[in-house]
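Okay, handing you the structure first.
What you see is the complex with one protein chain gone and the rest in place.
Per-chain numbering from 1; labels A, B and C assigned in written order.
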Amino acid sequence: MRKLILLAFLAGAVHAEEKVLRYVPKHEELKYTFGGAAPTHHVPPGTRIVSWTEDCYDGAVTKPDQLPTKVIPPGHDNPQTGPFYIEGAEPGDTVAIHINKLEPARDHGISSFFPGFGALNRTDRTAVLGSDLPEKVWFYDVANGMARTRSLDGRLTWEIPLAPFLGCLGVSPGLEVRSTVVPDFFGGNMDCPEVRAGNTVYLGVNVPGALLSFGDGHYAMGDGEIIGTAIEGAMNVDLTVDLIKGRKTEWPRIENAEWMMTVGAARPLEDAARVAFREMVLWVRETSGLSEMDAYEFVSQAARAPIVQMVDPEYTVMVKIEKRRLPRLVSAATVR
Amino acid sequence: MRKLILLAFLAGAVHAEEKVLRYVPKHEELKYTFGGAAPTHHVPPGTRIVSWTEDCYDGAVTKPDQLPTKVIPPGHDNPQTGPFYIEGAEPGDTVAIHINKLEPARDHGISSFFPGFGALNRTDRTAVLGSDLPEKVWFYDVANGMARTRSLDGRLTWEIPLAPFLGCLGVSPGLEVRSTVVPDFFGGNMDCPEVRAGNTVYLGVNVPGALLSFGDGHYAMGDGEIIGTAIEGAMNVDLTVDLIKGRKTEWPRIENAEWMMTVGAARPLEDAARVAFREMVLWVRETSGLSEMDAYEFVSQAARAPIVQMVDPEYTVMVKIEKRRLPRLVSAATVR
Amino acid sequence: MRKLILLAFLAGAVHAEEKVLRYVPKHEELKYTFGGAAPTHHVPPGTRIVSWTEDCYDGAVTKPDQLPTKVIPPGHDNPQTGPFYIEGAEPGDTVAIHINKLEPARDHGISSFFPGFGALNRTDRTAVLGSDLPEKVWFYDVANGMARTRSLDGRLTWEIPLAPFLGCLGVSPGLEVRSTVVPDFFGGNMDCPEVRAGNTVYLGVNVPGALLSFGDGHYAMGDGEIIGTAIEGAMNVDLTVDLIKGRKTEWPRIENAEWMMTVGAARPLEDAARVAFREMVLWVRETSGLSEMDAYEFVSQAARAPIVQMVDPEYTVMVKIEKRRLPRLVSAATVR
Partner (left out) sequence: MRKLILLAFLAGAVHAEEKVLRYVPKHEELKYTFGGAAPTHHVPPGTRIVSWTEDCYDGAVTKPDQLPTKVIPPGHDNPQTGPFYIEGAEPGDTVAIHINKLEPARDHGISSFFPGFGALNRTDRTAVLGSDLPEKVWFYDVANGMARTRSLDGRLTWEIPLAPFLGCLGVSPGLEVRSTVVPDFFGGNMDCPEVRAGNTVYLGVNVPGALLSFGDGHYAMGDGEIIGTAIEGAMNVDLTVDLIKGRKTEWPRIENAEWMMTVGAARPLEDAARVAFREMVLWVRETSGLSEMDAYEFVSQAARAPIVQMVDPEYTVMVKIEKRRLPRLVSAATVR
């Protein structure tokens, strides 16, 4: 018998009566780090959190003629709703976050270029000489499943299908306190389009209570997020948190009925990919019992691996495997 | 009126009577470099080439118990069919290759791990100490649209849907002669799954006649090609070559009715991505008339960007844009 | 007249009577982060701190047969002495640390290989498959200006000249709290051999009081620190801290009578180098009045640029310019 369920999302099964927390943070309750902030709520595993989160601009950009660098207070990128203290969570456990629903909370999304931040321009680390590109802002109308904007001269227009997800979903890193622009083993600013409704995200717990938070609503984003921002906007968030005791998770994993996915974070980009691929090799081995070399071969032929973003302090790569392609026992395969 | 056709594939339109070259190379006619070899044929633009190409193992691996490193002569990776001298092609022109059909020419495909080559192991450049992983070979049965194999201990099985493409398609680099394991601006060993039937590939011409060749049939491959090989096999190849005079192509472009695609090659992986993304920004500008900043924004929100491979001497990344998302004039959009 | 002094070390000049703080921390006073810890002392600018710091192993390795991973509590790498709150220091100022004297505080130094940490082996980010190298420890006898050890089988011996420096010297990063294995714009675990007696280090202030700390005594180290550790040991530390009000410092700078030096931190290694080179171009321009292109040319011909380390979460590169090579006015040069 093949083990179809990889990491069970246990909320529905285990918790007889769902507890619901409804919470819209006041602006002064928003957080700007992973770790280092006191929780806003303590919630038992199985809690459904129906909430809201501000956009990456801290809500400070309200008109197209505002330059983000002029109106956002320093250090106020990607404000977080939370953190939530998950009762019973201890280092060595895994938090499972099932995303029930994500809905744009505004009728417009905002994208912009920040000088010194992006994939096709000079940055603080890819530190070239000469002048930088100019700061620019695009407002997108959000309607009928589409985000539509115009070119800066107003002459051309394009539209992008909405595909809402959370740019940030993370727990406390443990020893460190990290900015909300950083993705890493603790999740964080992964900017991963699969942190979306219908999917379950698994994050390892590093401190008691895990201290889960989310933010940075993305209405849509291309692979690479090359200009440094998605189509950004406040988001209505509906998710259920659960706890898997005694199971370690080294790097974020994501799962739904059809796919298993890993996210790696590092620079250079090949190291982010190596992390995600190695984690997938491990996950396939756990699931199928393959040897290391066989799992290396299987993932090599079966994986999808989009570049997620190459602008944050660590780049992120996602590796995906379709579950129905997973190896099965020869005997079982024969009788299928 | 919006310009829907980006780079026309001209063969059908321009050439009244199709010329067909039918050619199956003898083994001793195969080539192991891009550039540096005399052409096997001179063909006028518009020629349909119905041919065949050997697998990446130079045809030397015929049984699962043969280790590739023992049976392949040194320097005999990715043997090429061709090169073909395209009449009239001069530096500054573009060769357009429309792939009509690709068909596995054998009932089995072969994958293997070569020590020192791959993404999750030591290589000649990521030169770590300690012992390497062992050389291993997997034979896949090819039938019913699937490639199926077993684990090394025979206990487990998996199957991968066939998705045939050419790992190598390239022209002479010009000054240099490059090994057939190398991808770069001249195409070459791009290992790109979109070099497949139905698509048109554009390569810039660097020497008179271009000297086009192809090889390295892939029956299927995961993103990243992390173990260093796809499911490899000889391929029946049917393609039409054409010539666009006076049009430069800096980096390979690929196109079909729905998508426009660029391929970048470099190390580290973020530079391969930068090349492909920058080229896409340029292509979008040529097509739509967007400003640089607007095109940067559009591609940032609309692109797909899979890691193609991270094992060859240059890594490759592909950037894809769906044509129907391309910006259009505001007035045209309104009346649509 | 050419401006020979670049960034004056002001302590001697400005502060009439030197204040001296003598402080040997108890073990429980040691810190394991940059930022996030309450200061042990408040000191006015000009204070001389005569102190001591533990080795990178938290003092837990006392015999060659102890494996560091077994005896060091998790998160207890590179314990810091301090932090010291420098009175009057505000964001936008620069702290100048003049190192008066560094002296090995023990008669032996310790080096070791930690699995998963190093430049020529698999790490958490360069995540290859297969087995890792084994954990090993070398004790060095420290005497007569030399550190001497034996091979693991006792058959061979080598010795390295002592060249003591502080692996860690840093201030609070500001928003974040970083582990003491991390170097970055705030200094930190730079592992830079020029953080040594006779030199002055400049660090930008990110929080009131700066919160300066130091640790990770190195008795000697090769460029790259490739095995992941230097010849490590507790250190007697004698340094004077001063404050330059209203001067920003983006990246660490180091200076003595002959040399000006910048330190960049990033991955990949070329980005660490870009940071350090760009900072040097800026410093040369500030000092000499050269244009950007001229400064680019001058640094290109005059710089020394050793790899500092390529094992920490950010790699570090140092760029050095000999002051007597700095450009001077043509007229001044003529009359020289």
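We take it that a contact is a pair of C-beta atoms (placed from the backbone, for glycine too) under 8 Å apart; a residue touches a chain by one contact, two chains touch by 3 or more.
Here the structure is a predicted model, which means the values were calculated and not measured.
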Contact residue for the chain not shown (choose from A:Pro173, A:Pro193 or A:Pro268): A:Pro268
Given that one chain is not shown, which residue among B:Gly36, B:Gly88 or B:Pro115 touches it? B:Gly36
Which of these, C:Thr62, C:Asn100, C:Ser131 or C:Ser151, touches the one chain of the complex that we don't see? C:Ser151
Considering the whole complex, which of B:Val128, B:Cys168, B:Cys192 or B:Met221 touches the chain not shown? B:Val128
Contacting the left-out chain in the complete assembly, out of B:Val24, B:Ala143, B:Val177 or B:Ala257: B:Val177
Touching residues (missing chain, whole complex) on chain B: 32-33, 35-36, 75, 124-130, 174-179, 264, 266-268, 271-272, 274-275, 277-279, 281, 292, 296
Which parts of chain A face the unshown chain closely enough to count as touching? 120-122, 126-133, 268
Missing-chain contacts on chain C, rising order, are 111, 113, 118-120, 133-134, 136, 138, 147, 150-160, 220-231, 267-270, 273-274, 277-278, 281, 288-294, 296-307, 310, 315, 317, 319, 325-330, 333
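Just so we're on the same page, only the chains that are shown with their structure count from here on.
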When centres are defined as mean Cα positions, the distance from chain A to chain B in whole Å is 32
Whole-Å separation of chain centres (CA-atom averages), chain A against chain C: 35
If you average the CA atoms of chain B and of chain C, how far apart do the two points sit, in angstrom? 47
Where in chain A do residues touch two or more other chains at once? 267-268, 274, 277-278, 281, 292, 296
